[in-house]
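Removed from the display is one protein chain of the complex; every other protein chain stays in position.
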Amino acid sequence: MRKEKLRFILNNKMFIIGSILFFAVVLVVIFAPLIAPHTYAEQSSMRLAAPCSEYPFGTDQYGRCIFSRVIYGSRIALSVGIVAVIIETLIGVTLGIVAGYYGKAIDKIVLFITDTTWSIPPIILAMAIVLMMGSSAQNVAIAIAVVSWAQFTKIVRAKVQSLKNLSYIEAAKIYGETDLSIILRYILPNLVSTIIILATLALPSAILSTTSMGFLGLGAQQPQPDWGMILSDGIQFIKNAPWITMAPGLAIVWTVLGFNLLGEGVKEMLDPRLKV
Amino acid sequence: MKDKVIDIKELCVDFHTQGGIVKAVDHVSFDIRKGEVFALVGESGCGKSTTAMGIMQLIRSPGTISGGEVHFEGRDLLRLSAAEMTKVRGREIGMIFQNPLDSLNPVYTIGGQMMEGLMVEKMDKKEAYQIAFDMLRDVKISDVESRMKSYPHEISGGMRQRVMIGMMLCRNPKLLIADEPTTALDVTIQAGIIQLMNELRQKYGSAVLIITHDFGIVADIADRVGVMYAGNLIEVGEVTEIFDHPKHPYTRLLMKALPTITKEEGRLETIKGTVPNLAEERQGCNFADRCPSCLPQCREKKPVLLEVASGHLCACHLEEGGSNHAR
Partner (left out) sequence: MQDSKASAALVHTEHLKKYFPLRRNKESAFVRAVDDVSLDIYQGETLGLVGESGSGKTTLAKMILGLLQPTESTIYISGRDVWDKRNKKELRSSVGAVFQDPASSLNPRSSIYRSLERPLQVNGYSKEDARRLIYETAEKINIGRELLTRFPHELSGGQQQRVSIARAILLKPRLLVLDEPTSALDVSVQAQTLNELLNLQQELDMTYLFITHNLSVVRYMSDRICVMYGGKVMEIGKNADIYRDCVHPYTFSLLSSVPPLHPRERNRKKHLLSGDMPSLVGEIQGCRFASRCRFCRDICSQQEPEMREAAEGHFAACHFAGELEF
């Protein structure tokens, strides 16, 4: 089995590229203080400076190093994204299992809630939530989770519906396993690969949502270096100082592309038949 | 020799697996005569379906046809190009499978699919419709007109299999290969399909190769039988001869394992052990380890098919004494 997986990884170029991009981001997150030449809030007298050896991507209107801000910004993007994915996994998987396993009225209620959530434009709903709770990184994570758990529920529910009719689960019911025990012992372990795939694929879109919220000014507040915020700040200077928008833009593309490729690779490795 | 429709000689199919080369079909030879129903019978993994797929050149990787000849209509099918073989399939040799839903296109109507096959041969639409219509009536589909407009999922499993049979017979194939055609169906439906096949063989005269694990179906429809075990054809003969005088120990045991009695009358015969691993290089007979009357030479030399009675061939060392060589 391990050999097969290793061979799969080596044969899958996209997966390798994805992993390289992904690990680069992880390294940046861990060693941000070592990589960044300045701190993210440090101001200098050089405002809107062009890229130079001191400031690889120039400075913004307050004289802060763009490169350093983007490097530190990876911490916000990633942590908000991961927290959002963890919350949405918890909500989505729990509801999916409950709906799929118990069926009947519970299923109908859960299905109704999922469909309703799905029918509201996510970014508008997320904006509304953040506006209500106040702009901060935590609230963005919660808002993203609230708008995007539905896909977990749908897929997990369908999987549980097919699992629960397997003979070994019926046999377990006959010899007296409780429902909770069946869910934890027999159903959840069979969902692990599905959940991992869904979560890795949900991460890039969560990061994208985080930066979108930042762009709208709803994420972390100044002087925190949110990629979306840096981007929106830079827009007004795009003619004179395009590097301000370039740097966070590149960072977003890099991260999202890396995570997407990695997610696709994980999906193919764990379950080639699963279509998300 | 009566005229043969198809003559398979020393067909070999190998599967290249991590555990080694599996000889799924190992030097299998038999022929099917005009208008005859030949049943290939055996347990799962014996190579009966692989033999059929080999004849049709539908073996997929990691399998390869590693030897043999398949003479059909004066040529060797194994030497045909892929394009030529495509013409043979469906037109000259029809094939039906266990699950007809996999073979029918879900987005076309029954009538549309049947007519399409006919119109490939430059037949006009009206004529194709008439042939398809008559064919569906022949396979005992009621209310043909509205059924022509039905989609495959709208009709029952038994009806789908009838449609498949009709679709194949439409083009008057010389040979029809039926791979477990009734296994997925209820007994009552199965009986109807078998009866239909019995009626149609008289009308259309196609030879039939039926692949099954069920001796009941063999008894019901076959003219001749080939019994396969672990990639080898071990016994061939007329159906009554095989049922009355099975020669190979495996055939005998298998027939006694069929539940034909009640528990008050006795116990079923069982065959000890399991099918050998075909990836391992073996000397001697593949059945030796399980055979109740195994001789010393059974573990040394592989038995070949020899004629033990008129038209009855058996590959067993027990039967070799005094019998003359066939072929």
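First chain written, first letter: the chains are A and B, and each begins at residue 1.
We adopt the following convention: contacts are C-beta pairs under 8 Å (C-beta built on N, C-alpha and C of every residue); 3 or more make two chains touch, one makes a residue touch a chain.
Please read these numbers as outputs of a predicted model, since none were measured by experiment.
Here one chain is not drawn; of B:T86, B:Q130, B:T260 or B:Q283, the residue touching it is B:T260. Note on the undisplayed chain: of the listed residues B:E43, B:E116 or B:D289, the one touching it is B:E43. Although one chain is not displayed, chain B still touches it through residues 43-44, 140, 142, 156, 158, 186-192, 194-195, 213-217, 219-220, 222, 239-240, 243, 253-254, 257-263, 267-271, 274. Listed by residue number, the positions of chain A touching the unshown chain are 166-168, 170-177, 181, 186, 189-190.
Keep in mind that, in the parts below, only the chains that are shown with their structure count from here on.
Chain A and chain B have Cα centroids separated by 54 Å.
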